[in-house]
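What you see is the complex with one protein chain gone and the rest in place.
We just call them A, B and C in the order they show up, numbering each chain from 1.
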Amino acid sequence: MPLTRFSVSLDSRLVRRFDARIAEEKLPTRSKAIGDLMRAALVKSEWAADGEVAGAIVLVYDHHRHDVVRRLTQAQHDAHHLIISTQHVHLDHDNCLEIIAVRGRSREIEGLLRRLKALKGIKHAALAAGSTGRKLA
Amino acid sequence: MPLTRFSVSLDSRLVRRFDARIAEEKLPTRSKAIGDLMRAALVKSEWAADGEVAGAIVLVYDHHRHDVVRRLTQAQHDAHHLIISTQHVHLDHDNCLEIIAVRGRSREIEGLLRRLKALKGIKHAALAAGSTGRKLA
Amino acid sequence: MPLTRFSVSLDSRLVRRFDARIAEEKLPTRSKAIGDLMRAALVKSEWAADGEVAGAIVLVYDHHRHDVVRRLTQAQHDAHHLIISTQHVHLDHDNCLEIIAVRGRSREIEGLLRRLKALKGIKHAALAAGSTGRKLA
Partner (left out) sequence: MPLTRFSVSLDSRLVRRFDARIAEEKLPTRSKAIGDLMRAALVKSEWAADGEVAGAIVLVYDHHRHDVVRRLTQAQHDAHHLIISTQHVHLDHDNCLEIIAVRGRSREIEGLLRRLKALKGIKHAALAAGSTGRKLA
């Protein structure tokens, strides 16, 4: 993992404010803080440009209703090429939190999110947009 | 689970456009489509108002670097009251995708996200903002 | 402007929570509240699908620096087909807030936003994603 060292010239007040933020967020160094901003920008671009990405789809549903478990299983099998694994949490007697680890082209993952969200019985769906890490150095 | 039935009066053109969207998204009924929008708005408010929420934090990191595995384990144990379970994916030889199922007050979960993101070696962190489902009917 | 009246069947608890939100937000009726959610979803889709949209680009810059005023004027003239008009606020001795009313295809407007943001001297750029209103009934 070779490093590149370069220098940056910025307004002193901006640097002071950014340093205050670094301290507040307990980030170890300016390089880590700047690298984080760069990587977040690159991941956002990967999702926008239909790149290969990874992440998680979170679903909330009541397992008693609408035969949702069977239909959810079916829909997940149809998209097995996008799904790595699933983690299931029993939130209470009725509610389930299902977290689906996904990997693939961003458009396909967004399509899967829409399909799962559309299922009768699914109360809520959310996405954590991550990365395969490969291009993040 | 008692149902409430009520009627809505809206511009005919708006209803037509919304129906086209329902067809496109393959949503089963207008009630499901409208319920989804309501629930998404309520979940957003819960997160904004520091309510009790659930969801997933997604981390991407290179397990070889900076002793990140040990420090990540430590940080997660410090927040064990917010963490339900963890799912780990070996993306490739170097990169890991770790998905942490979380539950608690939204401020605390956002604080945990910041703490994990700040760790040296973590390349990217993302959040899927879900719900405990309780108040979503 | 003909109206369409239809009925919706939803969980009673969900309806109660949504009604509480309606009261909190001081929305006049359920129909207005539901119509707002529908319109917001449709506007989001219009932006995603490169539809004809309208909105505002907000820029913050220091007019003393980098000949930014001249270059900004130039860039805006190059995109005159997307720009309706401009509102300029003198925030203080140095800082300007320039608000550019825009209308056109969403991809073109996002391209314009990127071009303006890239200009030396522009400190910050933000977008308010609105609509031409035509398809919102």
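Rule of thumb we're sticking to: a contact is a pair of C-beta atoms (placed from the backbone, for glycine too) under 8 Å apart; a residue touches a chain by one contact, two chains touch by 3 or more.
All figures in this text were calculated on a predicted structure; none of them were measured in a lab.
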{"item": "Interface partners of the hidden chain - shown chains only, full complex considered", "value": "A, C"}
{"item": "Interface with the undisplayed chain - residues on chain A", "value": "1-18, 21, 30-31, 34-35, 37-39, 41-42, 45, 135-137"}
{"item": "Residues of chain C in contact with the chain not shown", "value": "1, 25-28, 32, 36, 39-40, 43, 54-62, 65, 84-85, 87, 89, 91-92, 94-97, 99, 101, 103, 114-115, 117-118, 120, 123-124, 126-134, 136-137"}
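Simple rule for what comes next: only the chains that are shown with their structure count from here on.
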{"item": "Chain contact graph, described as a line, ring, star, complete graph or other shape", "value": "line"}
{"item": "Chain of greatest Cα-centre distance to chain A", "value": "C"}
